[in-house]
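After the structure tokens below, expect a handful of questions from me.
The other protein chains are all here in position, but one chain of the complex has been omitted.
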Amino acid sequence: MVTITLLSDFGLTDPYVAEMKGVILSADPDLTIVDVSHGIDRHNIAMGSFILETALPYFPRGSIHVAVVDPGVGTKRLPLVVVCKLGVLVGPDNGLLVRVAQKLGFKAGYQIDSQRFKGEKISATFHGRDLFARTAAKLADGLRPDTFGAEVKELVRLDIPSVHVSDEGMTCTVLHVDSFGNVILNLGEGEFLTLGLHEGRSLVLNTILGQLSAPIFSTYSEIPSDQLGVILGSQGYVEIAMRERSAAAMLGLKPLDRIEIRF
Amino acid sequence: MVTITLLSDFGLTDPYVAEMKGVILSADPDLTIVDVSHGIDRHNIAMGSFILETALPYFPRGSIHVAVVDPGVGTKRLPLVVVCKLGVLVGPDNGLLVRVAQKLGFKAGYQIDSQRFKGEKISATFHGRDLFARTAAKLADGLRPDTFGAEVKELVRLDIPSVHVSDEGMTCTVLHVDSFGNVILNLGEGEFLTLGLHEGRSLVLNTILGQLSAPIFSTYSEIPSDQLGVILGSQGYVEIAMRERSAAAMLGLKPLDRIEIRF
Partner (left out) sequence: MVTITLLSDFGLTDPYVAEMKGVILSADPDLTIVDVSHGIDRHNIAMGSFILETALPYFPRGSIHVAVVDPGVGTKRLPLVVVCKLGVLVGPDNGLLVRVAQKLGFKAGYQIDSQRFKGEKISATFHGRDLFARTAAKLADGLRPDTFGAEVKELVRLDIPSVHVSDEGMTCTVLHVDSFGNVILNLGEGEFLTLGLHEGRSLVLNTILGQLSAPIFSTYSEIPSDQLGVILGSQGYVEIAMRERSAAAMLGLKPLDRIEIRF
């Protein structure tokens, strides 16, 4: 049975996520629905994008992924079905889907034409329930993605700076701060290894507290108490971390902040 | 396979919700369990009622809905099975179920007689697990609702004022403030249309900040920055909203507050 995943900035207190699940189960009560996260900060497309691109590659090939961080709901921003090698994405064309689509192997995007849902009421303010959940259920039922509407040649981009490297160091951008306070940077595993970085070396961070040394470790528990460490983390990105403390709180860092690192 | 939904004020940190799920799956591991919300404010029956009446109509016909906001657990308040056209409700008779029962098409209510569970231990403080979850599992297994106990002619009411309309305006009550800060009023879609309200018109709100103009819009993103708007929302009720800000915080409004609106 196909798996449908859900991500949103709705939280779990309000009825919104439950209504999406009800719509999907009303189409087929045997579908498996998995929550990826509903704790995305309100309207924070970059945060939603990060959670999608890290979590979705672990789901079964052929899963259908619904994502709703949608400040422009009801306006001209397009509702999309995005077909990838490893799964299908459903959500708004506002930058939320573009990075995970690359990770899952982008093949084609299609606009969801609301004429496809003739006879069903579609609210102007809750496409998550009225368009996206219904689309996911129809896809799970076997409807072909290219029947929802016209092809969309290019998805709306998400503007995340790349790492800037010089002889003395590099400037990175914070992609995400996790609930442990680990600071996840846009420096990926490949670049990390290419730069000759490895356990035992030490980096210097330019921070609000001045220049701080941060040796490279393999695990959080190896970092000495109250000191900073750099770790090639489990999400495929380099992290600035502390042992059993929040590095983000210590350094005053938040998503999209930039940080200079010296070799 | 039948869907069982759960709503409570237990939160998701403690073992309580997991214990209810364990009880249900121990009766039949193939049942589908969906969380509606466990973020209801502690003992807030009106909030639980609102989430139930908005979310449950989207679930498959024949679903079994367990709801536990139950400050009087273990006292004389009755445990209930409520049969509706579109589903069956299980929970305490304290006002929590009455509005959603109307929405789902009330047919009959039955007391749950704890003698039905002879030989099984029933705690005095956790009927959610020991009575309601077990009842849901038995209903899913095909047990008839009228075998649980005596018929209950009328459910305990929930006292929510209706809208008061005059020539100059109306007085509404706040049903819910969602996690975006949208203020959901007890003014339903039918009444809204009957009053001749529609996009393009503007209303005047009597607020703690004085009289404020609030034009009627279709979508949140049409509301000008830092201004108020009125929207016929996705939950079937009129909402006072701001674009990417909390209208409730701006106006100091919370559930059951009353607000005067002038035409």
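Lettered A and B in written order, each chain numbered from 1.
One rule holds in what follows: a contact is a pair of C-beta atoms (placed from the backbone, for glycine too) under 8 Å apart; a residue touches a chain by one contact, two chains touch by 3 or more.
Given the structure is predicted, the values throughout are model-derived calculations rather than measurements.
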One chain isn't shown here. Among B:P29, B:G119 or B:G210, which residue touches it? B:P29
Looking at A:G39, A:G169, A:G188 or A:P215, which makes contact with the chain not pictured? A:G39
Footprint left on subunit B by the chain that the document does not show: 10-16, 18-19, 21-23, 25-26, 29-30, 33, 42-43, 71-75, 123-126, 129-130
Spell out, residue by residue, where the missing chain touches subunit A. 1-3, 5, 12, 32, 34-40, 50-51, 54-61, 176, 178-180, 218-222, 231, 233-235, 244
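Just so it is clear, only the chains that are shown with their structure count from here on.
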Whole-Å gap separating subunit A and subunit B, where each centre is the average of the chain's CA atoms: 31
